[in-house]
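Shown here: the complex without one of its protein chains, the others still in place.
And now, chain A:
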């Protein structure tokens, strides 16, 4: 249905809420319904010190140390941060920079662990089986200690979302099983195989934020997962107020703000979080990891990864230890020649292009795709002038005007782009996908956002420098005044003394 008609129907109350815009890219879910497999241990694991949004961690181990699976090897250095854990038992062989899946291709400090094959587990964290009687704050600390970050791909530290704020009580928990990116099936696979664990995790989350209402959202291309979850839900008697909602497939339905609007009709205000409107949104993978952290005392050391793409000999869903080199994972599914192949980290819409497969799997790796050059999205097409067709505005789920914003970013009119709400863009890629002129719209937005961030940083630094320089000038001035005051007081005292002396002498003279 055209976006305009849908908007009209919604305004008139003829339809349930549904986010604006969106697209229907071909699904290509080749690995849907395939049973998950364990990825064999790699000989070397690389653990980057930052796998989440926020502050990087600092290593707790030294070269030569033996580590166990689940042992904390790096501690967080700030509030918005979660620790890193060893993915398997072995020896630390090196601590140094290694490239991570990041568009810059740059490296960050990482811990290299040589696998010893025992896979011995660190048992120091006890399972918290009686979580129902526990304080939410204690459970929250467990979630933080276990290194949980949003496994849907944004890797925002999970424990921060689970905060209890009296001003913003959570009314509804949304379990996000949408997985709207084409090709990816890792959440689908988790829902089919671990429905019980996901629901147990959901029950813990609901206990932590003290609410009874939850919605499990699944798109209709995963009807089997919805059925499995519904069945598992009926088998439990403690989740009475939980519904499974099947939504018509549309990209980017899985975006947090889009999903919340579709399910509740509430919009997350710009610059605010879902908790400000009483909603908590969690990915199904994170929820299962939370179950493992609380009920089994297991930190986040592995995740489900979709290994797929049209150049992949055998697509599948693999349970991969974090830190496994991607080359090793690709080899498990029969891909070891990387010429003529484009590698993607994440899905084709929001994922990033990788320059080489020598990168570790990190907490945000929901998929690894190998694409043949010609089928990769429009990026190889030359950019044509905008013909003002308006398709991008119709597709934008944030209600922006992408062609205008791209013009502003391209010509460095950043204040103007900001006033047209550039920062509301979620970089979903729907506009670039529909653009008949192959304008890399999202790329322009990323450029604009990066430049604005840089300008803000420079301005902030300049202001701090000005403060320091003014403080220094003030100090020098004060010192000068203090010195002058001291000098004059000493002189006055001296002069006074000599005056007295001369007066005495004069008196003596007079006496004489």
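The rule is short, and it goes like this: contacts are C-beta pairs under 8 Å (C-beta built on N, C-alpha and C of every residue); 3 or more make two chains touch, one makes a residue touch a chain; residues count from 1.
Just so we're on the same page, contacts and distances are computed from a predicted model.
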Exercise for review: Pick, from "Two-component system response regulator", "Ion-translocating oxidoreductase complex subunit B", "Alcohol dehydrogenase (Cytochrome c)" or "Sulfurtransferase complex subunit TusB", the protein name that UniProt gives for the chain of this complex that is not shown.
Suggested key: "Ion-translocating oxidoreductase complex subunit B"
Point to revise | Selected residue (touches chain absent from view) among A:210, A:243, A:472 or A:486 | key: A:472
Check your understanding: Looking at A:38, A:270, A:462 or A:490, which makes contact with the chain not pictured?
Key -> A:462
Study note, to complete from the structure: Across A:220, A:238, A:412 or A:477, the one contacting the chain not displayed is A:412
Practice item. Over the whole complex, note the residues of chain A touching the chain we left out. Key: 100, 102-104, 106-108, 382-385, 407, 410-413, 439-440, 443-444, 446-447, 449-451, 453-454, 457-458, 461-466, 468-469, 471-472
